[in-house]
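Take a look at the following structure, please.
Note that one protein chain is taken out, while the other chains of the complex remain in position.
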């Protein structure tokens, strides 16, 4: 059985994995770059080892350094989190060679699902619906034009090795076909060293719905229902919820069965996610499989009541799944928002820097997974996500109200964050009513842009408070120099004077 | 419908109530004593009014001041929280006279349940099992001796108007009868202005199990299952959990029905709790009814999925209950611990003072209801409870592991807290195995006392860290005076130097 | 004690008329307020005004500049004393448009697209800076000539550090 796990990651996900290790009585080991010496995952772990300089490609992405650290501390297993090496088949293989358990699927599963075209072929074979399109990589323009005419416009051209929106082109009209394909090919070559592209029917205004699966090494595979992830900005998820507001029990059952079939097709054994695109009539198509834990896994944990990291570790320990499909049900409604260090009122400009002050939202139905603390300087080298706020309530309506309340109470100063933007999402009618697709953000600009609606009174209160702070600092300096005491009258609250005279 | 609620309380419960108000779109009003101007409930509320000097009997217990504040801000309703005026029938009546909704039961229910003997008679009438004993107050010693001989020793003598352990005497032997009764009478007279006592059979090593009920003004009444509250120190609950580890489905059903019958007997309409004492064979007896929200209500909220404050407000709005008994079930296991500002290694001495630093436990299955913040000075005038930590997991075993993990991560410096003691409770075999009763703490002293088992290494690390801090302060002072800069090398982490050289 | 305060584009006089413990009477422009103001955490104030409770967070930007966060809004506030008035009058006289390029946040210089002495047109990208896995392009606001390039590609930079100076 696994007794010590090295977590090859940083930030909130490293801590989230270590929490489960601690509950299971497993020692946790942090690895850190030089920029992360004071990061919370180093502080939370039982052990910690430096694996190189700040840039990820000199630390968190260097397989040799991570393997070295794992051997030095005699870790039985490595958990890769998400991002970094989590979907690197070479890393999974290397772990196996070194006799270290990789907590994730086999390199075969990662490789098969990592290449879009191979994945598509597997899914066709497994009877999982895929978006109409090419089943082989295309390099010649003429062939591409022929295929596009068969499928019918609009289509999406995608890099075969791609991800994250790179090497993608949407083609609406015939005249765009040739330049579109060429642009996608050259981007794909630059980004992934491979100019193969493939072509898919473009689903207009789609929903992005994914299914969580868990599979063990004994042939058991279950799904943990769906997550609705259609609120996206530049292909990055911003808000996720479960259940999906547009789902029906019948479609859920069918999609769940297809998700299980997809996982089985690659002999999957760990936690994984099958992403589908879904049109307004609930026609759904396999998009890709993420062969790792997802950022948004907590909403599933909350509604289904399963600790996904614990299940990953149990599967890595060769244990059979402890849940059967019929044991699981969706209980209530959960929503997650991602808090980024960025300025939503200034084109989402990244905002690294020093966190002055945090007030975390607490109370009934609120989960907060973060890693920053007061006085912590958010480094500029990594992903700007600083925390995730997850709420649960018996109904969707109440969950939205609870998220508003939690965002109201959540204060981080010193850096700009996306909290105000997320509050506006929670107040946008289309979101409140559950009528939205992946065009939500572009379709709802009037609700999502900052408003200059402050009253005279609130502006005056803001100005007065700043002024009082300024004056009190001047007075306190004067007082210190005159009598050596730094006690300021301005802070002398709670004294015996009656405060309610006014 | 209620649009504005004045919360006649402070600390975590005031904030907890206001959170639900915010989710329901109801304005919340704080009242505060002069010692609480900077308290979190004042900051969290939409409005705030001072109601008098620090001592509770000049502020939080002064009905006139609270009513004045409510009228001044045009509050529709008052939520009393727990403690203070929450079980004061006069306050409930006064609210009614002033046309303000009291969010709680009628004064009739409070009065009936507030007097132990009346309550006992009501329960006998409603067919709810009560502890064998007197059904009328006793003032004469002779009569008391006769009754005690009928019931059989051991017996407990209790003040009729009592509570909180005052005016109680346990009598094991005949020789103790007379002095015991006299002592109880004189304590009762001093504490409650009434020397009537009653006599009950003493249940040896009992369990304390209570049932949550909800009743509306339309005759609907349901229970939300039990809470096990046997871990007590000096009659104060320390740890609560649900489900009870000793409960069976049959007894749960029967006790639940009796809890509903108890509430119906006083035409109860709000959230309330029926406390039972239970022996090792699951014989159970009505102990008392708490006609308010309990401190430990969150474990029920977590396992049953109901926001009890929201239900209280809905009931006060004359709405019918939205749940039927058959809709409710217990899902998984929840445990709550109460964090007190007290020194568990020094006879639980109270430890008010200034909070230097807080690290709150986060993550899957953890709820934290607190009110202190960094820099906050905990006043000496009020209850020492500073927060409650509530965990949930699918099984009891996992819930205990999660609580250990949460306590591990929960740091409050500046004041002493009961966190180390609670960690020891979680590691005590009788608790881990769920074999405990109200004598748990006295029976498990060897596990609950602090241990002096620090290794040489950890002592050296502690000493070195203190020394480094001391020296760095001296150096930083020197450096400031010599070149005007306060940057210390000691804090220059994250710089370009390789940190992994050693 | 002649202070003015600027919030958004409004500049008005401000004066503390009276104070007693945490209770203050303040005049701003032609409005008078009686408030109860307490600093509850470093840089965080609890303000009561006519019974309403406000949590105000202050982030000092410079000596006399604050970013002020209220529940739903964020304001930039400048305190203007005699010194500040003098500085402002000088500044507005000598340069009225962008003469340096800098970034609001720390980051790393990815690409520099200009050389010293080069003429650039309005809207032309001058420098590309990366932070947190995102690249941002900084462009010239007007037609300009590059006077000085203060950084090189690969440099780590602080927020508000001058990167490129125009003539």
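Order of writing sets the chain letters: A, B and C. Residues in each chain are counted from 1.
The definition used in the following text is that contacts are C-beta pairs under 8 Å (C-beta built on N, C-alpha and C of every residue); 3 or more make two chains touch, one makes a residue touch a chain.
These numbers were taken from a predicted model, which means no experiment stands behind them.
K.L.:
List the neighbours, among the chains on screen, of the chain that has been left out.
P.N.:
The chain that is not shown is in contact with A, B.
K.L.:
Quick one: which of B:1, B:141, B:190 or B:462 touches the chain that's been left out?
P.N.:
Looking across B:1, B:141, B:190 or B:462, the contact with the absent chain belongs to B:462.
K.L.:
For the full complex, which residue in A:102, A:376, A:421 or A:440 touches the chain that was left out?
P.N.:
Spelled out, the listed residue whose C-beta touches the missing chain is A:376.
K.L.:
In the complete complex, which positions of subunit B touch the hidden chain?
P.N.:
341-343, 345-346, 349-353, 356-357, 380-384, 408, 411, 413-414, 420, 423, 454, 456-472, 489-493, 495, 497, 499, 501-502
K.L.:
Would you write out the residues of subunit A that touch the absent chain, in ascending order?
P.N.:
Touching the missing chain: residues 29-30, 37-38, 42-49, 72-73, 373-376.
As a convention for this text, only the chains that are shown with their structure count from here on.
K.L.:
Quick one: which chain's Cα centre is the longest way from subunit C's?
P.N.:
Using the mean of the C-alpha atoms as each chain's centre, the farthest one from subunit C is B.
K.L.:
At what distance in angstrom does the C-alpha mean of subunit C lie from that of subunit B?
P.N.:
47
K.L.:
Distance between subunit A and subunit C based on Cα centroids, please, to the nearest Å.
P.N.:
Each chain's C-alpha centroid was found; their separation is 32 Å.
K.L.:
Where in subunit A do residues touch two or more of the other chains?
P.N.:
Residues 408, 493, 497, 499.
K.L.:
Counting only residues that touch at least 2 other chains, which ones in subunit C make the list?
P.N.:
Residues 22, 36, 38, 41-42, 55 of subunit C each touch two or more of the other chains.
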